[in-house]
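Before anything else, here's the structure in question.
One chain of protein is taken out of this complex; the other chains stay put.
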Amino acid sequence: MVERRRLIQAVNDALFEEMERDPKVLVYGEDVELSITGDMRGLHEHFGHDRIRNTPICEATLTGMAVGLASVGYHAVVHMMFSNFFYTGMDAIGNQMAKLRLMTGGQVELPITIIAGYGGGAANAAQHSDSAYPVLMNLGGVNVLTPSTPADAKGLLKTAIRGRNPSFFLEPSGRGGEVGDVPDGEHLVPFGRAAVRREGGDVTVLSIGRMVKPALAAADALAGQGVSVEVIDPRTLVPFDEASLLASVEKTGHLVVVDEARECCGAASQIAAVVAEKAFHALEGPIRRVTTPNVAMPYAPNAERHVIPGEERIVAAVLSLAGRTHKATA
Amino acid sequence: MVERRRLIQAVNDALFEEMERDPKVLVYGEDVELSITGDMRGLHEHFGHDRIRNTPICEATLTGMAVGLASVGYHAVVHMMFSNFFYTGMDAIGNQMAKLRLMTGGQVELPITIIAGYGGGAANAAQHSDSAYPVLMNLGGVNVLTPSTPADAKGLLKTAIRGRNPSFFLEPSGRGGEVGDVPDGEHLVPFGRAAVRREGGDVTVLSIGRMVKPALAAADALAGQGVSVEVIDPRTLVPFDEASLLASVEKTGHLVVVDEARECCGAASQIAAVVAEKAFHALEGPIRRVTTPNVAMPYAPNAERHVIPGEERIVAAVLSLAGRTHKATA
Amino acid sequence: MATTVIDRRTEQAALRSGPSSAELLELYERMLLVRRVEERLRDDSAAGKLPGAVHLYIGEEAVAVGVCAHLGDRDYVTSTHRGHGHFLAKGGDVRAMMAEIWAKEEGICRGMGGSMHVADVSKGILGANGIVGAGLAIATGAAFGAKLDGEGKLAACFFGDGASNQGVLMETLNLSTLWELPVVFVCENNTFSEFTPSREVTAGRIADRARAFAMPTAEVDGNDVVAVWRAAADAVERARSGGGPSFIEAHTYRIQGHFEAEAFVLSGGRYRDDEEIAAWKKEEKDPVLRCRATLLASGAADEAALRAIEARVLVQVDDAVRFAEAGTPADPALAETLMFVRDEGA
Partner (left out) sequence: MATTVIDRRTEQAALRSGPSSAELLELYERMLLVRRVEERLRDDSAAGKLPGAVHLYIGEEAVAVGVCAHLGDRDYVTSTHRGHGHFLAKGGDVRAMMAEIWAKEEGICRGMGGSMHVADVSKGILGANGIVGAGLAIATGAAFGAKLDGEGKLAACFFGDGASNQGVLMETLNLSTLWELPVVFVCENNTFSEFTPSREVTAGRIADRARAFAMPTAEVDGNDVVAVWRAAADAVERARSGGGPSFIEAHTYRIQGHFEAEAFVLSGGRYRDDEEIAAWKKEEKDPVLRCRATLLASGAADEAALRAIEARVLVQVDDAVRFAEAGTPADPALAETLMFVRDEGA
């Protein structure tokens, strides 16, 4: 059995199920009760004020409090609205969540799930459009989840809430995300297992989160031009499924990484570096990154479109590689 | 004329000179007056309370205040002690400094210099040992400076303080840094120009900040084994001198990047990705990263030594590449 | 609003008891401008003409206008996500703001910032800000600069009741007290943080947080422009004369939704009554209507004079919208060229 759900509804389903399952799961954040993004809808009526609660605006405390709750046996699910607000609550993320388990010699587990929207495209301007996950990836101690489908959103979030580590669950901001089939009942997606969204033999395109859609569109377009693209969706960036990616690159000899985060020290750079180290022998051309350049997101929609990766730039990157063998052309 | 100076003294010299030159340059931070790390020594006696001032402990305000001062024509030099405290003051870094110039359509300039120590090796444990610059590099709007010599420390800091953009100046934590020759008088080092610390033909080793020293030691050791290593010090990570690095890789065909920051989305990953894209045709083997793994810095000195890159790991990485041509071995 | 710092200082003593009739008329016109501009934004947003979210200040105009009346171009303000009122009250250009919100090259931020980031640094408007509480530290920094300049300038910092729960408030109260900075903290308590009633997330009285630092503090009816004007006159004089920071808590009410897509986003969810909103729209409460009534009652103006002002304002708004509509779309290349000042080693 499957059901058609919007990504945001799948998130809502996962929260309902996990809060039912485990009374130690709590949700809080700014305006979670009325649920501005929709993912928390109905939870307050159903679970009441001890389980889900609006907070004052104080991100430093919201993230720090999650550490305290985790230390005493609760699993805090914190909604932070936009990933830009990670910066406002960054101390407990960078200095506590990512470090406390090692610092205490393994005494604490930190079952924490942070939810936030990311990315541009809605004219929200720079302070509400960051794809702020590379910053998290560099901390070394937190999981980073970037679902692209409603089914994965549900399955990854459930895994996160059953987990005993801090996990950041990143929703594409705005409009509730994509619609897709979600398996009925218990549906868990393990961390660190990529999904091959489309098989192909000429070029591997690894695309992250909201970028899976334009990557698939590009693959369609390229198929018409006789280029066979394999589209991989890592689903989680930490942990990262190296094996699936390396296997694909072994087959195609080419890699394009598509990521909405900024390029410098971004997820695309990390992934390119892994492949340049571990599948170098298989590469038959340069690794291309299609990313948002190193800029703050502009407000004007035309300027946003200019910097956010889209189908055209992906097609161009693939075409710059397809057909190359070994080091024939530079 | 040159003078022998410790890195920290060179920083102190730069501050004296720039504060003399420009009355709009101010310094503040926690305990800057007595100068716990030594880089601010004597400034308070010389320039007085309007120019250099101890602050309360409130990093969110310290970074935000720098934005306000910059907006009204001052150049704030903020000492933040340890780069871990960037997280505590991260909002104004990530959401203001890195974005305000674009968001205002270029109306504001943000002449701000942030100074902080970074890195492990002094048993300061996880919350005082991060090399927290990859996080800055991903923001897209701030310069990142990682001097490895006293001369560069002086020259880069002076360039930063004369500049009109936010710049982060990262000192190796503890013990005042290396000793070296510093040219007398006016000495400026431009951003985005790498230094070739040692020429060589077999393998390029790009090493960052404090890692230059073990990289040079490794190069020495490898010379004894007949391997000729070129050691490049980028000096600034944003902006980054791609041309010098690519030219070196064109010559050697091999790259090892040595970085004390954590591996995932770290500076080494960024640099590897650039080379895998732009000098792929010249590469004759995989790109190796020698970094701190994705861990919080442990306290025990033996455990610190285990995770921080050192000469041995650099030598091993170079040896794994040297002599390889094209795709002979994987 | 364009009078210089010096003028204001000499006038101050005489005006302490309240604005003159001429000044009150000026305050009225400025409030009306903010109101009409935002009504137009409300309509254009509903019609899908504006790209991003707009957060409207309707009902709170007396706060920005009452405070900024005491400021010159060389004084600074920091603002919030709800920043059109502060921008206009501080003398920002209507056309340039409108073009910004329409994402045009002619916009005050060349279309790169939008509604949430309107700024005119040449007029001391350091910017609306999308990060709740961020203006507090920026204003404190600007005030430190103003103090060092020694020319009697100051920074006014507008922030909400919601922002009052960000720790940076306490940090800046502490630091500005210690350093005797010329800053006026203006808390716009409009009883909501987004969809959460203030009382659910804000313990105690906000003004008490400033009183804990022995900071001179006033609580005023934020819908009475004269009351705001008076409290601000005191605070501004204190700042200019080296007396350090002050705190004003202005009690007011947000009439529109948190932002203009609110009803859509909440899809039926409610956090306040229609009656409550209606009550705040009445002449006894609404700051614009109230000021109008005062002007008439005091004889400072007659209906005809007010109608003339109202017509003038509408012309200004229409002109601004036409200007914005006719503007050139923003230049997409700016994102890449404007990030850094390109003049250094870089």
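As written, the chain order gives the labels A, B and C, with residue 1 at the start of each chain.
By definition in this document, a contact is a pair of C-beta atoms (placed from the backbone, for glycine too) under 8 Å apart; a residue touches a chain by one contact, two chains touch by 3 or more.
Just so it is clear, the structure is predicted and the values come from calculations on it, not from any experiment.
Colleague: With touch as defined up top, name the shown chains that contact the chain not shown.
Modeller: A, B, C
Colleague: Looking beyond the chains shown, say which of B:Gly48, B:Gly73 or B:Pro293 touches the absent one.
Modeller: Going through B:Gly48, B:Gly73 or B:Pro293 one by one, B:Pro293 is the residue touching the chain not shown.
Colleague: For the chain left out of this view, which of A:Phe47, A:Tyr133, A:Phe168 or A:Phe191 touches it?
Modeller: A:Phe191
Colleague: Hey, which chain B residues sit against the chain that's not shown?
Modeller: Looking at chain B, the ones touching the missing chain are residues 30-31, 33-38, 54-58, 60-61, 84-85, 88, 122-128, 293-303, 305-307.
Colleague: Spell out the interface residues on chain C facing the chain that's missing from view.
Modeller: 165-171, 173-175, 177-178, 200-204, 208-209, 211-214
Colleague: At which residues does chain A meet the chain that is not included here?
Modeller: Touching the chain left out of view, chain A contributes residues 26, 50, 53, 55-56, 58, 60-61, 63-74, 76, 91-92, 95-96, 100-109, 140-141, 143, 159, 162-165, 188-193, 236, 239.
Please note the rule applied: only the chains that are shown with their structure count from here on.
Colleague: I'd like to verify one number: the distance from the centre of chain A to the centre of chain C, where each centre is the average of its C-alpha atoms, in whole angstrom.
Modeller: 37
Colleague: CA centre of chain A versus CA centre of chain B: separation in Å?
Modeller: 29
Colleague: Would you mind listing the residues of chain B that make contact with two or more other chains?
Modeller: Residues 60, 91, 95, 102-103, 140-141.
Colleague: Using the touch definition from the top, which residues of chain C touch two or more other chains?
Modeller: Answer for chain C, listing residues that touch two or more other chains: 109, 111-113, 117, 129-131, 167, 334-335, 339.
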